[in-house]
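The other protein chains are all here in position, but one chain of the complex has been omitted.
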Amino acid sequence: MSAASSRTGRSLILLAPLLLFLIGFFVWPLFSMMSQAVSDPAVLKLLPRSAEVLADWDRKSPPSAAMQTALMEDLKAVDDDQALGDMVRRLNSARSGFRTLMGKTTSALDETANPPADLVSIDKRWEKPEFWLAIADALSPYTDRNLLAAVDFGRNAAGEIEHLPPDQSVNSVILARTFWIAGLVTFFCALIGFPYAIIAASLDGWKRDLMLGAVLLPLWTSLLVRTAAWFILLQEKGLINDLLLTLGIINSPLALIFNRTGVIIAMTHVLLPFMVLPIYSVLITIPKNLMPAAASLGAPPLRAFLRVLLPLSLRGVASGGLLVFISAIGYYITPALIGGPGDQMISSIIAFYATGSANWGMAGALGMVLLVATLVLYSVYARLSSEEPGRR
Amino acid sequence: MPMKIAKATFATLTILFLVAPLIAILPLAFTSSVILTYPIPSWSLRWFEELFFADAWRRAIVNSLIIGTGTTLLATILGTAASLGLRNRLILFRGTMRTLFLLPMVVPAVVLGVGMQVLLAGFGLTNSYLGVIIAHTVVAVPFVVVSVTGALAGIDERVELAAQSLGAAPITVFRRITLPLAMPGVLSGAVLAFATSLDEVVLTLFVAGPNQRTLARQMFSSIRENISPAIAAAAFLFIVATVVIGLVVVLSRSMLAKRR
Partner (left out) sequence: MAEFIRFERITKFYGPLCVVENLDLGIEKGEFVSLLGPSGSGKTTLLMMLAGFEQPTSGNILLDGTAINAVPTHKRDMGVVFQSYALFPHMSVGENIAFPLQMRGIGKAEVDERVKRALGMVQLSALVDRRPSQLSGGQQQRVALARALVFEPRVVLMDEPLGALDKNLREQMQLDIRDLHRRLGLTIVFVTHDQSEALTMSDRVAVFNKGRIEQIGTPRQVYDEPATRFVAEFIGETNLVEGVVEAVQGQEATVRLPSGAQIVSAVSGTVARGQSVFLSIRPERVDLSEARGEARNVLETEVTDSVYQGDHLRVQLQNATHPLIAKLGRRSREFPPGTKVFAAFSAGDCRVIAP
């Protein structure tokens, strides 16, 4: 008994460092990224006293004197005009009329010579609970604004969720583009990878080694080197255009780089091994005599393929396809280097929000969308690949 | 027969598609021209000189070595210890932990990068070597875990029981039996961790400052901003390193296989 428990203790001590490390530097960053997406403490930071008093308010009755005093104090203490502007914009989108009301209020408060007694004396609108309600809601440190915006939705003045106007609807275009590019890459990988794996599995000796080596070498090579290679091949004066021009197939160079074609070619090259290897590993478990057996039972080659090899290898195609698709939707480097502005995928947009405009809320929200999509697909993949091989 | 020719053609073309780009870039490393195109006017080593003596490139190489070494050490130690712990079937949440250890391989780098930047900024670790090493270790550790777990799974537990019955205390069993048998897995895990760190760009973009610019990061911005044959020279080094690393791993695998 004690031997078993001391063994368990030892195992836990061995596991603890990595567990803590990953909780601290993997789970926690993802978590804080997601909390960036839903947190919005900007207003709370500006109006701390009001937050305290408003917590006791019943959200119906007219504002009490204490509420008014607290808000006045808070507004007087604000020294960050940028933050104040952000707050007013937010309040105004929740309750129209706030912009003018705030403008009037702040200038009244600035008049130190003749300080107003309370807010209502500045403007009658401060009597209405609706305005206070907007402030109370904005004080909440949580928001769904970013998450909604990530899929091009937002809240209107009445607080209902609605589609953003088309000029603001960039994210769904990019999401659709991301899935479209990933889908195309997956399709081309399957188109090339499936027959390739079938041929490789049907061979043996050096021919098989050569075919597998050709897949493994790029897999082992640095992603940057591969992208650089495609950059060099695809450029206007690159080898591909040179070759086609010399052969007389084209008269003027094709545009292969900084556009969709280039991105798809390079990504297919980069991800092809992830398609070939799962299919190959399923195929080599299929007994070699199945196809001859089907033939001996009278099936012509195409029928034998459709009825025997295809169903047996579909599991491999599905795993490979998922693997390629999962990797593709998160791709950043290849589209960033080979693609044009119209080929940027969701990762580029996240990076733009994070580093370009320091909009951590939007970066977090889009990151959450990508993360959830990836994890859902991965769990399907994990289930698929943990199933017993040979089960149909 | 036509079927056979079609198959051979398809296989050849695909192999060409897979391998040709990597081969095409190699000669350009030795061009004397400043542009990355064929034909090569004359041969020279000027871009390797640039790589090793131009300040930006030399620092990038040194940084990559520092960060790669740190990552390899940290990831190998953490990953090996955890793989040993995972052997115990009595541990609760064993499957969950294994999944967690492998998940950094799956999560898109940009997503992790955003979170990591926020977090490391909180600790004041952005723009520091330690921050970059930590970030690289997160994505390198799954490779160590996969590799060491695989090696440990290949050890017949009865071999360790036998050692115990022959008079070896648990720590001696570990030192004389378990560790030597798992060593090829540990080594190939370490190599993979180093390779991962060497090739990491996205996390580096998010957490590294100008002083921690790695070789991969330098290649990224040089392709983006001012592409020069120095890229081809760097790629040449990478490909040579890949072949060497590949040989090391293949050899250690076959060493492992021979023992069984």
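Quick notes on this one:
Order of writing sets the labels: A and B. Residues in every chain begin at 1.
In the analysis below, contacts are C-beta pairs under 8 Å (C-beta built on N, C-alpha and C of every residue); 3 or more make two chains touch, one makes a residue touch a chain.
Predicted model only: the values in this text are computed from it and were never measured.
Of the options B:Gly95, B:Gly122 or B:Pro180, the residue whose C-beta touches the omitted chain is B:Pro180.
In the complete complex, the residue from B:Thr12, B:Gln164, B:Asn211 or B:Ser254 that touches the missing chain is B:Gln164.
Not every partner is drawn; the one left out touches chain B at residues 156, 158-159, 161-170, 172, 176-177, 180-181, 258-260.
One rule holds for everything that comes next: only the chains that are shown with their structure count from here on.
Distance between chain A and chain B, defined via averaged C-alpha coordinates, is recorded as 24 Å. Those residues of chain A lying in contact with chain B across their complex are 4, 7-8, 10-15, 17-19, 21-22, 25-33, 36, 192, 195-196, 199-200, 210-211, 214-218, 220-233, 235, 237-239, 242, 269, 272, 301, 326, 329-330, 332-333, 336-337, 347, 350-351, 354-355, 360, 363-364, 367, 370-371, 374-375, 378, 382.
Residues of chain B that touch chain A in their complex: 3, 7, 10-11, 14-15, 17-19, 21-22, 24-25, 28, 35-38, 77-79, 81-82, 84-88, 90-91, 97, 99-101, 103-104, 106-119, 122, 134-135, 137-138, 141, 145, 195, 198-199, 201-202, 205-206, 216, 219-220, 223-224, 227, 231-232, 234-235, 238-239, 242, 245-246.
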